[in-house]
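As you look at this complex, bear in mind that one protein chain is not there, while each of the others sits in place.
All chains are identified by letter, namely A and B, in their written order; residue positions are counted from 1 within each chain.
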Amino acid sequence: MAATAQTVAQVRDLGKYKHGWETEIEMETAPKGLNEDIVRFISARKDEPDWMLDWRLKAYRHWLTMTEPTWAMVDYPAIDFQDIYYYAAPKNTEGPKSLDEVDPELLRTYEKLGIPLKEQEVLAGVQGAPKVAVDAVFDSVSVATTFKKELESHGVIFCSISEALQNHPELVRKYLGTVVPYTDNFYATLNSAVFSDGSFVYIPPGVHCPMELSTYFRINAKDTGQFERTLIVAEEGSYVSYLEGCTAPMRDENQLHAAVVELVALKDAEIKYSTVQNWYPGDETGKGGIYNFVTKRGACRGDDSKIRWTQVETGSAITWKYPSCILQGDNSVGEFYSVAIANNAQQADTGTKMIHLGRNTRSRIISKGISAGRARNTYRGLVRMGPKALNGRNFTQCDSLLIGDRCGAHTVPYIESRNRTAKVEHEATTSRIGEDQLFYCRQRGIGEEDAVALIVNGFCKEVLQELPMEFAVEAQKLVGISLEGSVG
Amino acid sequence: MAGLVPIAETAGTAADSGADWLTGWRSGPADGSDAAPDWLGAVRADAADRFAAHGLPDRRVEDWRYTSLAHLTGLELDWAPAPADVAKESLPALVFGREADCRLVLVNGQVRPALSSVPALPGGTVLTSLAGALASGHPGVADLLKRRVAATGGALKALNDSWLEDGYVLIVPDGVTVDMPIEILSVGTGGALPPAYQPRNLIVAGAGSRVTVVEHHVGLCIGGYFANLVTDVAAGAEAIVRHCKVQDESREAIHIALLDAALDRGAMFDSFCFTLGGRISRNELRVSLDAPGAHCRLNGAYLAGGRQHCDHTTSVDHAAPETHSDQLYKGVLDGRARAVFQGKVTVRQDAQKVEGHQMSRALLLSETAEVNTKPELFIHADDVQCSHGATAGDLDAEALFYLRSRGVPEGQARQLLVEAFLNEAIDAVALAGMRLPLERNVARWMAERPRS
Partner (left out) sequence: MLEIENLHAAVDGRAILNGLTLAVAPGEVHAVMGPNGSGKSTLSYVLSGRDGYEVTAGRVRFRGEDLLALDPEERAAAGLFLAFQYPVEIPGVTNMTFLKHAVNGLKVQRGEEELDAMQFLKLVRQKAKALGMSDDMLKRAVNVGFSGGEKKRNEILQMAVLEPAFAVLDETDSGLDIDALKIVADGVNALRGPERSMLVITHYQRLLDYIVPDRVHVLAGGRIAQSGGKELATRLESEGYAAFVEKAAA
């Protein structure tokens, strides 16, 4: 079966954005707007320790002194930060429960998304897939985490960050804000003040996490900002592969998503972090959609540690994110593999930062940007070789594909080298889908939309093949869906 | 680490000595003989206001994120230097190492006919001083200047606009080919206070004309000076303008140069910049490919050591379909030198069938040298081929080993490889006679560079 043809049929049934429905569920929300009381309310609601509240308040006060960044190549009307709900939770979820107690309406929501919250099930439509543990975050709170028992037997902690603050406060306190400090940037600081939930992962020394971990984020409530915070700590010699997925209902209003993800890899540890971002992108005219303003950063703290970011960014009205690696440990490795698709009126400004501090540090950046419709797609990246990054190596390949003559592709790399033994190589190209390629495919019987999806998937192959296999299939389909209507 | 540093159109504050920076012109040129037309007064005043509003760019201004002018703001400068006493014999050897056929000399930004030798040029070609052209009311010069002064272009251009007074003017009429290279020798020389001078140069190449300009910038003093140059180039349809610049200013000089070229249908602009001197230097090229068939080649080579800072910034605007650009910059850094390469290639909407390629390579020879590169692509048409590449690092260890294994001593092997590295850029110099002198400069620099 032609995967894309099947997907196209699915999409026809569901409308252009297949996750655009809304769950009817009773919600508890804090009053709209942001002030110290709201910060206190969120902290109290989660019964947090005092130090956590103090940290949030420091962040909030610092945020008041900051202004929104304007350097990214994205345009949007000013956000009224007082017109947002900073806390929204399904009623009767005082924290993650056993699966039996989860509201059946919520279970149905995740079922509809193809995300299994019952441990005996595997990801929808994928036969023979390995087990995947899931943390499901619905608006501001985590509603369920699967396979906890099995993971615990390996010493792996996988839970919501609220739960971690209750059960492992010392671990959270030790690492939270050490990679992305609360003063980091406007959105990260806002997140530090009001983050509501997110996932916490701790892999003990020497443990190879026995299954993929994943978090599915769902924004459901109206006018709600989602501010999740994820912290992953991989102790010496450990390994974990983590995946996040995100969807939201179709709404005419824009919704703000300002997440922070911090990764810490100690000596010999490896973290693979994969994202399939499919927030609602808005309609063809640019109405609605998620503002996805995200700070993701990993610290390779120990020698021989490794962090790999893989992202497939197809959703959101606006994407502003630069998953980065700080290569502190000697011989540490940072990798960034990205596919960013912007169609219709979407705007994406995304890339990475590779900060080489230790000796023999290596980084690799493969970025594939696809622009269609009237969209703008910007790769923005920084590679810095510090004075002590002896024998540092970076290779960057940035390719842009334009579909149609009304879209834009921008490449803005910053390359800073302060070490002569370090070697930096950067290449960038732009191209379009050749008329000859399309004709060749069609002559062989492949329809136009399918041919576009096929060629674009080929263009993105180097990135998609870095995803865990079962998600690669999903991502390939998404590529086809995202470009629907971009030719002809 | 904060996010990537903001891109702001303007930021920064006027230099503390702002009054000096802006009022000099109001009292007219040093010799009190301002023969400039009335419109110029208004233009200067406007520009002074623009500069006052911006102030000198600091590193929060995106275009200046890697080049700091803090050193400049700390200097006390002589804004209206008296004409320096320079003897013809003291002028440096010519770029070609022989008596030039045609040479116009500027000292501290002012054209000095007595030091120059300008023969009759073919077909009514004019090579003169801007002050003279303005005084005589040359219509083409006034028109172009008025248009270019109105265009925005950042604080330093505004500063130059506000001091608009002299510089060289080259006008080549339609269809005229000027075979002999035209050499412009720009001499900077100090006084009690470091002088500040801001020549405004114009190159107007008529339709189908051909001309080659060699600019040679040298310092005749140990001390510093501040040269803030703006050169406007207008190339008519099918014109070919070659511009070769050798920047060998004094080691304490601050050299900030902007060249703004607009190309008509089928025109070609070929630029080569060889940077050796200056404490802080910036060579900025803006090329606007305004009509189909316009084509530019921007190449450069730079050598920097000690505490030198050299910046090459280019911006190519493919404003029309079927336009081409090619860029190659190569540099060698030693000591605590810092280099910057920023290259922007823009392809506008509907500018289809465009090709734009760019490459920047830097060699770091010392532990403390630094290079910052920012190549940018802004593409708004789909049927285009654009690419950029950038590398930074040491000499290829394998090549070095290969040479040594053949018996070449390490020092010599390094020198050979550095020369070979730069020659790739120098080979692009269209003017064959220029290549050898440039290569000799490279060899001399390699031989003289202090061993670390």
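As a convention for this text, a contact is a pair of C-beta atoms (placed from the backbone, for glycine too) under 8 Å apart; a residue touches a chain by one contact, two chains touch by 3 or more.
This structure is a prediction, so every number in the text was calculated from the model and none was measured.
The chain not shown here is in contact, across the full complex, with A. The chain omitted from view is touched by exactly one of A:54, A:68 or A:448, namely A:448.
By the touch criterion stated above, the residues of subunit A touching the omitted chain are 1-2, 4-5, 434-437, 439-448, 450, 454-455, 457-462.
As a convention for this text, only the chains that are shown with their structure count from here on.
Subunit A and subunit B have CA centres that are 44 Å apart. Of all residues in subunit A, those touching subunit B in their complex are 69-71, 184-185, 295, 322, 326, 353, 355, 380, 382, 385, 387, 400, 402-432.
Within the complex, the subunit B residues that touch subunit A are 1-8, 62, 349-350, 352, 362, 364-394.
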